[in-house]
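Pasting in a structure now, in structure tokens, and then I'll have a few things to ask.
Only a single protein chain was left out; the remaining protein chains are all shown in position.
For clarity, chains are labelled A, B and C in written order, and residue numbers in each chain start from 1.
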Amino acid sequence: MCRFLAWIGDPRFIDEFVLNAGQSLVTQSRSALIGKTSLNADGFGLAWYGDRDLPCVYKDVHPAWSDENLKQIASHIKARLFLAHVRASTSTAISRNNCHPFSKGRWSFMHNGQLGGHLKLRQKLDVMIPVECYDQRYGATDSEAIFLIAVGLGLDRSPISAMEQAVGKVEMLAREAGHTPHMRFSACWSDGEKVYAARYASDRFVPSLFYRLQEDGIVVCSEPLDEDESGWIEISPGTAITTDGRTLEKVEFRPQACVVNT
Amino acid sequence: MCRFLAWIGDPRFIDEFVLNAGQSLVTQSRSALIGKTSLNADGFGLAWYGDRDLPCVYKDVHPAWSDENLKQIASHIKARLFLAHVRASTSTAISRNNCHPFSKGRWSFMHNGQLGGHLKLRQKLDVMIPVECYDQRYGATDSEAIFLIAVGLGLDRSPISAMEQAVGKVEMLAREAGHTPHMRFSACWSDGEKVYAARYASDRFVPSLFYRLQEDGIVVCSEPLDEDESGWIEISPGTAITTDGRTLEKVEFRPQACVVNT
Amino acid sequence: MCRFLAWIGDPRFIDEFVLNAGQSLVTQSRSALIGKTSLNADGFGLAWYGDRDLPCVYKDVHPAWSDENLKQIASHIKARLFLAHVRASTSTAISRNNCHPFSKGRWSFMHNGQLGGHLKLRQKLDVMIPVECYDQRYGATDSEAIFLIAVGLGLDRSPISAMEQAVGKVEMLAREAGHTPHMRFSACWSDGEKVYAARYASDRFVPSLFYRLQEDGIVVCSEPLDEDESGWIEISPGTAITTDGRTLEKVEFRPQACVVNT
Partner (left out) sequence: MCRFLAWIGDPRFIDEFVLNAGQSLVTQSRSALIGKTSLNADGFGLAWYGDRDLPCVYKDVHPAWSDENLKQIASHIKARLFLAHVRASTSTAISRNNCHPFSKGRWSFMHNGQLGGHLKLRQKLDVMIPVECYDQRYGATDSEAIFLIAVGLGLDRSPISAMEQAVGKVEMLAREAGHTPHMRFSACWSDGEKVYAARYASDRFVPSLFYRLQEDGIVVCSEPLDEDESGWIEISPGTAITTDGRTLEKVEFRPQACVVNT
């Protein structure tokens, strides 16, 4: 399991949320309050959208609290849209290629979740990645595979539904192979214009996901960044959100239903 | 392209060949004399056989010359059988998972070579890896894929012929897709009992491979470790060797013929 | 604060204590049971004595639980004498040069403790290091400084008393500058023949230190490696031990008294 956050709105320094908040992402790397593991120290990553079309991605394998470069970058980069992630490896190696966010073209993606029997299903996952995305299959995580599968299923055209289908197809693999939990999925992704996020599980242990509406934008995160309970809204299981930083829209996110329908 | 060496014989400190020889492997990491790239600074690795059945594998992403741990380990470990490798990445990421030697069970493997269109063929390579080996497909190199494919083809039963078939099958992929060079392959592998090595290419640019018979054992290497020309014997293209450190046997290594025959 | 252990006796695989014990050192890197910080994830190090006079030192900046090389080395190296350490940085950078054990010649040294106002006293500490040791002042920790100062005070001749004086002199710096705690010190050091350890503090918060007598040798450690309470003996504050793996001798360790006396 992992922890993440995203910001979209007026430009903000990344360190406000990643370093300075009471329960900042770096604090969560040492002691997350929600979730299976309090420790998320197997690497970290940032993706922000700035002067180029593509996101700038910075990842490393150290614990987030111990990387001086992360402190520097987070405290100097001001962006209207950024994603940040700290990793707790479930099974795959601790390597930059396995750190989130992943990116392809304008898209960036980060994930917290679990796929039953992932190590045994890896080759089947790899086969589901479209060949034209395979040169960007850098690592070995199920997260990256789900992302690239979603790209192949039309993330550009329908950002929520392509992800829903990708998750559904991958869940089906676990279901057919009898591995549990079939799917636990909390994720956030962006094309540089909007931020998308979804929360879902095939059982009742749905990874947490929250957002907060602020005057100048919207934060999405795995767990509240401070103790002010009033501001944080929990996203319901089976729900996806889309936001441009001012408005926020909710839709159903039902991967299995979606696969069954096809 | 990369550089490597192996030792089998009476126990020797690893640093004799890796650090102290005139044209040691660490020297080759800065300035190899033979081969396409004089610089082999994209990581390194050691595998040695000691008190356990499995090899001990130590890899890192730094240039070999700059890793203090490598100096320490190479100068303290004495082994009757070891493999050492310095990497020049052709296309895949610089990551521990992409460093040689690779290992599975008792087997270790290291490689210097090139597969035309590797990045485009990666998914097809991955599919050729037997599912029971796929949890050890840690990285993205063609080298690791060839090794795991060979394991699946019976490396345990017939160490030369399984490798020959694996190389043949992979070459066929490049050939069918029209990528050149189809295959350039110089490699060395071991089960802890014997050292195997082969030299082959589908064109006339065959990566170099040498050995030297010493009183107390045999060195196999990409290029001579000193300027004493008398001692170093070049392995002919299309040839594989098997050695237990005292005797050395040569056989043909003809991947394509072998694939055509099946 | 940090965690460490040492073994002296019949040769043992390092992983028995570092990886496999119930409360192994790697477990302590995630969740130490005693001490100020449960997390000791700012790097690790090993020093073992083998075929050479000098110890082999292997250190890296990753959390001990996430370093594949550590797993490999710990499970393949069998040694009659080894030291192992996991670090929780109090103030200085996370860098290989700041990881324990430190070594000079045959000596290796590791430490868990605290020096009040360390960052402000650093230059004074550096000045106390004998000039002939200064080329081995690689990092910035107070631990390394205390070790090198002890070398200068005759660690070769009197391993306990030189350390006692070094600690006393450094404590005096903190005392004079009015920084608290003046000194908290739990450490272990070796010349490859014997293992020395000491436990001391200028206040009542003395870092923990234990040992266990086994049939085949002696373990010294920051905290018990399993829940079997009968075997672990706590070293009293103000005490140093010397052991060759069969016998164990205790003496007083009173740094301030020792400095006052000179």
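By definition in this document, contacts are C-beta pairs under 8 Å (C-beta built on N, C-alpha and C of every residue); 3 or more make two chains touch, one makes a residue touch a chain.
Everything numeric here is computed off the predicted structure, so don't read it as measured data.
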Practice item. Write down which of A:56, A:213 or A:248 is the residue touching the left-out chain. Key: A:56
Practice item. Using the touch definition up top, pick the residue from B:63, B:159 or B:192 that touches the left-out chain. Key: B:63
**Study point:** Residue numbers in subunit A that touch the chain omitted from display
**Key:** 13, 50-52, 54, 56-60, 68-69, 72-73, 75-78, 96
**Study point:** Residues of subunit B in contact with the chain not shown
**Key:** 30, 39, 41-42, 61-63, 66, 68, 89, 93-94
Revision key, fill the gap. Where subunit C meets the left-out chain, the residues are 93, 95-97, 119-120, 122-123, 126-127, 129, 131, 134-135, 137-138, 140
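One rule holds in what follows: only the chains that are shown with their structure count from here on.
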Check your understanding: Just how far, in Å, is the C-alpha centre of subunit B from the one of subunit A?
Key -> 38
Check your understanding: If you look at subunit B, which of its residues touch at least two other chains?
Key -> 96
